[in-house]
Each structure stands twice: as structure tokens, then as C-alpha cells.
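Before anything else, here's the structure in question.
A single protein chain has been removed from this complex, and every other one stays in its place.
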Amino acid sequence: MTALAFDTLLAIAIAATAAGAVVARGLYASIALFIIYGLMLAVAWVRLEAIDVALAEAAIGAGLTGILLVGAAARCRAVERRTGAIGDGSGERRTLLRTIQGAMAGVLAAAVGAAVLLLPDSAPGLTATVAGTIERSGVSNPVTAVLLNFRGYDTLLESMVLVVALVGVWSLGAEQFWGGRPGLKQHARTDGVLAYFGRMLPLVGLLVGIHLLWAGAHAPGGAFQAGTVLAAVWLLVAMAGLRDAPPIASMRLRLLIVVGPAWFLAVGAIGALAGSFLGLPEAFASELILAIEVLLTLSIAVTLVLLVLGVPRRTT
Amino acid sequence: MTGITLFGLTGALVIGLGVFGLVARHHLVHRVLAFNLIGSGIFLLFGALASRSPNGTDPVPQALVITGIVVALAATALAVTLITRFAEASGRTHLPDDSEDGDGAV
Amino acid sequence: MTVFDILTLACAALGMVFFAAGTVGLLRFPDVHSRLHALTKADNLGLGLIALGLIFQAEGIATALKLLLVWLLAIFAAATASQLIARAALTGLDDDTPADPRP
Partner (left out) sequence: MALSDWLAPDMAWAAFSVIVPLAAALLSLPLARHARYIALPAALLGLIVACASAAQVWLHGAVLLAAGGWAPPLGIVLRLDGLAAAFLVLTAAISTAVAWYALPQFAARGASESRSGFAFWPLLFFLWAGLNALLVSNDLFNLYVALELIGLTAVALVALDGKPAVIAAALRYLLFALFGSLAYLLGVVLLYAQYATLDMTLLRHVAQADFATLLAAALMTAGLLAKTALVPLHAWLPPAHAGAPAPASALLSALVVKGSFYVVIRLWFDVLPNQAGAAFTTLLGTLGALAILYGSALAFRQNRLKPIIAYSTVAQLGYLFLVFPLAGGAGEAQPWGAAAWSGGMFHALSHGLAKAAMFLAAGTLIQAVGHDRIDGLDGIARSMPIAAFAFGLAAISLMGLPPSGGFTAKYLLLTAALAAGQWGWAIIMIVGGLLAAGYLFRVLNRFLLEGDRSATLQAVPAGGQIIALLLALAAILLGLLSATPYALLQIGRPDAAAGGLS
């Protein structure tokens, strides 16, 4: 009973923050509500007994996405202030159009909701299949087993999607800054509070990241969550002005970006030559998964940081 | 009603809200935000349906959702970079209205 | 109800009061800096009280230490984040704020 009451409150909070993010007038208000929505959603994932997803949603869905949106909003506002065009403007007050659009969205939501109600209340899914096979996967956390072994091919392609996004982001930079450093230069007093925390928090973050990576084999955690924590550490260091972002022409940086996906791909290719594409021999499966995860975590962390920092904006 | 159904319906509602935001809001950052709402609504729906499993939440959807969250972030990063590039180059934060014919389209 | 339960309830309730105060401050104060002041002060204390309350329910010393660690990390994160927000406000990044103290 208490659980259902809590779930109901949580569901209302999720729906309300989502609705607020859609209708809020100001861009910043929308984004703030979206981030709160993401955190509420992470709690919902905990309620659904999906801690791995809760970690990913809080760190990536709410955290990094929020940072990206805030950054875009800030640049858009700067442009709008310069050109004098503020706010949504066009078509915001056409009631009839709004009603039609609302009705369309409502029909879609109702149809999906009806499907939810029509589906049976109990469905085993693949829980038993995973449980029956997991001892051959090399890890004991079922989510990691699916991500890195049973459906490792998806994860391989997914790691490529991140690299594609980064290439796309970089390709949008200005020609004259090509090869330069992304983002703006951050200044911080070396004796300031920020600089102090910027030195101390990374150590803690590093520990948390490594713990998440290590724990992923048997408990919630894994490469993507750990990568996000490490990315956050780096971003903090960059924002505190302690360490400047590297120039994108840096060979070391580029190797860091590709090392995880490349190693994963190499494991897959060797398997394919030996007769099983992406096959991890049972005897070394846990070691191989750990090696893939360590390198993937590095690459993911670097790629996420660079995705947030954006296009190169200065040559020095 | 169980908590599972509740979160499933919430997911459906969030999808609808996101679609509304996508068509009704014209600021490009709002639209990207709406995409993320739709995506996370789909994920929540998936998670709710996966937890119908009697012995613990089905791990396969959990893994798929993590993949989906990462892919959504990649798309968002590309989208916001395109938006800021467009805003800084053209001074606009909305897409110009569709003009179908004529040579001005490009 | 044991004495620990009563202590938990008391601490959590007091924590909520601080959260409420912080939220009122966030909504009522005029500019970014005073809002931040209200928020960080009150919420850090509120969270600390709730964590303390939960420690009375902890099963072992490890759980209790983890709760303490959560509080400490949250304090550091809040301090860092508020520094960043304050700096952003000073450089005029956030213009949803009505009274923007521009240098």
C-alpha cells in the first residue's frame, strides 16, 4: 500500500515535470524541469528494480543531456540577444492548431496506454533464459552479461555511434580553429574554492568510477556508467580551469577515442576468423569482458567529455 | 492498478507530452528536449513492461535501454551542435518555414 | 516503535523543515546569489539530518558509513555546483534571472 502510494506520487511527479518542461515559457525553466524529470525517472528505475538503468538515466539522461541543453540554450540566448529575437514567437498562440496537435499527441499516448493495459499482467520475458545461460557469460550481473556478451554486437555498434556523433560535432567547427581546443578558456583563481574542490573531487570521482567499472561484473555498474563518472570528473577539472581541454588534433586524444571501440572490434574480428563473430571463449570470458570494459570506459569517458565541450573554438 | 501498470501508463503519457512538445514548440532547443522526453518515455514504458517478469526485472530490456540512453545522448550532442552552429551563422533559433518549390529551398 | 525509530522520525522531520526553508528561499529571494545561499545552506543541513536519521536504521557500520559518505559527497558536489552557478551568474550566462548583477 505504502509502495503504491509512493509510486503514484512518483508517477505524478514524473508526468508533472515532463508536462512542465513542455509548456514552460522560458527555455531555462524547461531545461531545469527536464533535469528534475530525469532524476525522478532515475528513482522510478530504482522502483522497477533496474539499478543499472537508474545509474545511466541519472548520469547520462539527466546529467549530461542537461548540460548539453543548458549549453545550447546559453548560446541561443546570446544570439537572440544580439539579433533581438526572443522566445518562441511564431505560432505560439494559435489555439486551434494547438488543440489539433494536442489531440494527435493524446491519441498516440492513449493508443500506447491501451496497449499497456491490454498486454498480460505477467510476462516472463527472457529473465529465465538469461539466468540459465549466465554462468557461461563470464560475469554474474545479468545486465552486463547482456550488454557485453549476449548482445555485445549491439554494444559494439553503440560505441561506434558515440564516435560518429563526435566526428559530426567536430565537423561543425569553424575552419580557422580546426585542430584547436574545444570550448572556451576557463579561468579560476588557483587558491579559490572551486580550484580546491576541482583538485579534491576528481580523486573521489576516479575512485567511484573505477568502483563502478569493477562492480559491473557482479553488481550494478559497468562501462557506460563508469565512463560517465570519469567524464564528469574531467569536465569538473576543465570547468575549474585547472587543466585545459586538449587540442582536437592531438594524436593521443584521437587514439584514446578509438581505443575502446577498436579493441572491441578486434575481439569480434578475431572471433570471426576463428569461427565465432564476437564469441568470447568461456574460459577467458570474464577477463575479455573486463579488458573490453576498461578500454571502453576510457574511450566513452573521453568521447563524452568532447561531446559536451563541443566544436573547437580557439587555436591556443 | 499495480505500480508496473502505473509506470507503463506514465511512460505512454510522457511519450504523448514529448510529441506535443515536438510539434507545438518551435525553438530548436525545445524540440531536442522534446525528443529526449519521447525517448525516455519509451524507455520507461519498456522498463515497466519488463518488470512484469515474476522473478526480477527482465535484464534484456534493461541492457537495451542503457544502449538507447547512450544513443540518445549521441543524437542530442549532434543536434545541439547543429543548433548552435545554425544560430550563430544565421541569427535564428527556429527553422525557417518549409518552402517546397522554387530555388530558395537550398 | 523503538527509540531508534523515534530518533529517525525526529531527524527526518527536522531535515524536511530545512528543505522546506531552502525551497522557500529559492522561490522568494531576489537574485541568484541569495537563492544559492538559501539553497545550499538549508539543503546541506536538511540532507545531513535525514542521513543521520537513516543511520539509526542502518543494519551495520558499513551502511552507516555509506550514508555518511553520501552526505559528504553531496556537500562537496553542492559546493562545487553552486560555485559554478555563481560564476555563471556573474558572467551573465543565465538571463532568466530578473535582477542580474552585471559587473
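Quick notes on this structure:
A, B and C are the chain letters, set down in written order, and residue numbers restart from 1 in every chain.
The rule is short, and it goes like this: a contact is a pair of C-beta atoms (placed from the backbone, for glycine too) under 8 Å apart; a residue touches a chain by one contact, two chains touch by 3 or more.
As the structure is a prediction and not an experimental result, all values here were calculated from the model.
Although it is not drawn here, the omitted chain touches the following shown chains in the complete assembly: A, B.
The omitted chain makes contact with just one of the residues A:Ser140, A:Ser276 or A:Thr315: A:Ser276. Touching the missing chain, out of A:Phe150, A:Phe197 or A:Phe224, is residue A:Phe150. Mapped onto chain A, the footprint of the missing chain covers residues 111-112, 114-115, 118-119, 123-126, 129-130, 133, 149-154, 157-158, 160-161, 163-165, 167-168, 170-173, 175, 178-179, 249, 251, 254-255, 257-258, 261-262, 265, 268-269, 271-273, 275-280.
Residues of chain B in contact with the chain left out of this view: 15, 22, 28, 31, 35, 38-39, 42, 45-46, 49-50, 58, 60-61, 64, 67-68, 71, 74-75, 78-79, 82-83, 85-86, 89-90, 95-96, 98, 100-103, 105-106.
The rule is simple: only the chains that are shown with their structure count from here on.
Rounded to a whole number, the gap between the C-alpha centres of chain A and chain B is 13 angstrom. Measuring from the averaged C-alpha position of chain B to that of chain C gives a distance of 31 Å. Averaging Cα coordinates per chain places chain A and chain C 25 Å apart. Annotation for chain A: residues touching 2 or more other chains are 27. Taken in their complex, chain A has these residues touching chain C: 26-29, 74, 77, 81, 192-194, 197-198, 200-201, 204, 236, 239-240. The part of chain A that touches chain B in the complex is made up of residues 3-4, 7-8, 11, 14-15, 18-19, 21-22, 27, 30-31, 34, 37-38, 41, 44-45, 47-50, 52-53, 56-57, 60-61, 64-65, 68-69, 71-73, 75-76, 79-80, 82-83, 85, 87-92, 98, 101-102, 104-106, 108-110, 112-113, 116-117, 119-128, 130-131, 142-143, 145-147, 150-151, 154-155, 158, 161-162, 164-166, 168-169, 172, 222, 224, 304, 307-308, 310-311. Across the interface of their complex, chain A is touched by residues 73, 76-77, 79-80, 83-84, 87, 93-96 of chain C.
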